[in-house]
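The complex appears here minus one protein chain, its other protein chains still in place.
In order of appearance the chains are A and B, and numbering begins at 1 in each one.
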Amino acid sequence: MTELSVVDLRVVLAKKTILSGLSFSVATGELFCLLGPTNSGKTTLLKTIAGIYPVQGGKMLFRGEDRTETAVGRRPVSLLFQSIALFPHLTGFDNLAFPLKRQNLTPGELRRRVGQIAELLRITHLLTRFPRTFSGGERQRVALGRAMIQPARLLLLDEPLSSLDARIRLELRNEFRRIHRQQEQTTIYVTHDPVEALGLADRVGILQEGSLVQVGSARGVYENPANEFIAQQLGLINLVRFEIIDSTSAVWLPDASVKLDNGNAVPPFSGGLLGVRPEWVSVSAAAKQETPWPATVETIEFSGHYSLVSLGIGSARLRARVTERLLLTKGKRVWIGLSRAPLYFESPQKV
Amino acid sequence: MVNPHRTRLLAAFRRLIVLMAMGFALLPVFWLVSTSFKSYEEWASSPPHWLPQNPTLQNYRIVFAPEAARQFAAHQSGSLDYKVSGSAWSAFGNSALVATAATFLSVTFGTLAAYGISRFRGGGRGFAFRLLTVRMFPPIAVVVPMVVLFSLLRLTDTHLGLILAYTTFTLPFSVWMIRSFIEEVPIDLELAGRVHGYGRWQVFTLISLPLIRGGILATSLFVFILNWSEFLFALVLTSGHVVTVTLQVANYVSASSGKLYGVQAAMGTISTIPVILFGFLIQGHLARGLTLGAVHG
Partner (left out) sequence: MCALSINGVSKSFGRQRVVDDFSLAIESGQCVALLGPSGCGKSTILSLIAGFETPDTGTIFLEDRLLNGLPPQERNLGLLLQDLSVFTRMTVRQNLAFGLEARGYRRLEIARRVEAAAARFGIVDLLEVGAAELNFSEKQRIALARSLITEPSVLLLDEPMSSLDAADRIRMRSELKLIHSELRSTVLLVTHDQSEALSLADLVVVMRAGKIEQMGAPQAVFNQPGNTFVAEFLGEPPANLFKAELVYEGGRAELKTASVRFRTDRESFAASELTVSIRANDLKLSCEPGPVQVRVSDVEFLGAEDLVRFSLGDLALASLTPAGSFRAGERAFIPLGPILGLLLTSGRATESTCLEIVP
């Protein structure tokens, strides 16, 4: 069942068009991730769905009902603000209970619901304390609990992990996966971090300057991005200009130093950008069939179980993900190849 | 590189300056209390006595017991200003009533107005500042129109009249001060309340108000001090029936002896007590920065 359907949404704030022509839908129980850089309109979109901002065009349908004009507070949504917005004058318990106070529950029922969510998020020890004593991760959990305490609502999460330490971010992300699997609350999760989006989402939508430029499954968008912007949003990718000089092969610009024999994978346009993800670049110490092209090591970034090696080929620069324990030093000559066909993007301008 | 002796000397010098400034500020208060215990001869003695040589409670008796005042008048030749025939209790009562009521009204309307200005941009841009400028010209400039207006409305020499006057003149301060406290409450907190289904009034009472409580109390103290110590309008808008503490102090004059400094000092000393009390009572609630930690970034 479709929980939310957004059709051709247009939002103008302070005379600037923030969102235009935005259309997507979210199925019940789905975790839909919205990925995009800052100022692409992600927060505005969430606030518009919640009813905080009015729309200048388009519709929003909640389970088929048009709620585009419904006042904020009357829509079946829960919003977790990027700023967290915990009530500092209320205890953890009262913060969590706040959304339920309007519902005339018996005190026993209220306590039960709060206790349930506190246990789920492992914040039972915070119920009697005040937000100013919480750590960053604890604050985030309580805010999440408050947003989740009404499970019948659509959960809107605005960059919930961006203010946290890298370590805590990882922990909470895993926890959220577990919680979502359990609760199956329809969620729209906004983030600028592709690793979060790819790891959590059932489906991903990429936002660029107020429009959704691609929507699909995580692996689908990652392996088939519609353009180079989307490819870059989803992770590191090397983009190199290319040109086809004869009917069978593509050549890398600008000094025609590498020729790719593609055979069947030739793109329909004669020039543009070639996209190669670092993990598709194979590196070895000697020339082999899989690694026919010579390159020079320029910089090595150690990242733990792999290293990101910047290689110079002619005047192009490629970053490769090297997992084998190769002995690489700056200036060393190595041989590279591609483990799969690159992506081709038609792009008239320079990168 | 850095001379430790020099640092210590600088610190001592700084402390000395601060002590001198404190002394300068507290000197009048000291004089006031000291004079309140002085007998008649020492009130305006030359050279001035810092401490009373024969401390007496006579001045305080005059303040609170009209009998003592009449005796005093009889004892010294000449008579006291007729308004002083009553005791000071009614003066304190009047001041208490007027100051408290005016403070309450000013802060209440001020809070509502400040919220409207802050969250709804009520009055257009710059309204809060324009309101403040109203208070910036000297009150004495409007004394005459005020008297005319008040007599037309038959508000002269009434408690209500003074309350209205005080409320009007302190309202800009209330709005200005409370507005800054409201601005400190992150709007996301209110939006969160609204998304959860609460109406604007509930959001105001459940979320905003508790968070600006300290600010409201601080503003109340400030406004209360203004009202309690106000003299000009108390003088001009009353004609003997409603006598506030400030007026009463001014009324301690005698035809022959001139200003009764000692009695005035006694009255002055006592009138500082309610204000200090108010300050002490709300001290614990003046928690600024209550909103720290609510919002990130």
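Details
The working rule: contacts are C-beta pairs under 8 Å (C-beta built on N, C-alpha and C of every residue); 3 or more make two chains touch, one makes a residue touch a chain.
Just so it is clear, the model here is predicted, and its values are computed rather than measured.
Considering the whole complex, the residue from A:Leu198, A:Leu212, A:Leu273 or A:Leu343 that touches the absent chain is A:Leu198.
The residue from A:Gly29, A:Gly57 or A:Gly136 that touches the chain not shown here is A:Gly136.
Checked against the hidden chain, the listed residues A:Asp165, A:Glu184, A:Glu290 or A:Glu346 yield one contact partner: A:Asp165. Per the touch definition above, the residue from A:Thr28, A:Gln103, A:Thr128 or A:Ser303 contacting the chain not shown is A:Ser303.
Counting the whole complex, the residues of chain A in touch with the unshown chain are 37-39, 135-136, 165-168, 170, 177, 192-195, 198-199, 218-219, 222, 232-236, 277-279, 299, 301-306, 308, 310, 321, 323.
Simple rule for what comes next: only the chains that are shown with their structure count from here on.
Those residues of chain B that touch chain A in the shared complex are 186, 188-189, 191-199, 207, 210-211, 290-297. Interface residues of chain A, counted against chain B in their complex, comprise 47, 50-52, 72-74, 77-79, 81-89, 98-99, 102, 131-132, 134, 136, 139, 163.
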